[in-house]
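All protein chains of the complex are present and in place, except for one that has been dropped.
Showing chain A:
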């Protein structure tokens, strides 16, 4: 068994007795591996007595789950109204330029994946971004570059 199969089996063993266990299992797999590998779908489906199509349908329905590995750090930039009111659109443009990628894209060195997010609950202190699980407020283009630089290390 390779590492990802071990992780998937462990997640199933730990969580399959939970009610509605599919999302908790997918979260555990993605938290540990950074994505939900395609070959884990039939394994999870079998354990939960679901069809592959059902599991696949869930993975693809939710924006949070990814089927491809992301860069080492995921940078989410808030695009929602309260952040737009204080310059989120300009920050988004800057982020794309500065990283040289579009949303869902990963920088060439595999360090950073850029994602859009609709509100981080930091709407009095926008524009907001989240790097991994770390929230940052009042992010100017300069601060964006500094934060991303620190996160690349």
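The rule we apply is simple: a residue touches a chain if its C-beta (ideal position, glycine included) is under 8 Å from a C-beta of that chain, and two chains touch if they have at least 3 such contacts; residues count from 1.
FYI, contacts and distances are computed from a predicted model.
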One chain of this complex is missing from the view, so tell me which of "Amino acid ABC transporter permease", "NADP-reducing hydrogenase subunit HndC", "Nitrogen regulatory protein P-II" or "Tryptophan synthase alpha chain" is its UniProt name. "NADP-reducing hydrogenase subunit HndC"
Please identify which residue in A:33, A:80 or A:151 touches the non-displayed chain. A:80
Which one, A:40, A:106 or A:128, makes contact with the chain that was left out? A:128
Interface residues of chain A toward the undisplayed chain are 19-24, 26-27, 48, 54, 57-58, 61-65, 80-86, 117-126, 128, 130, 133-138
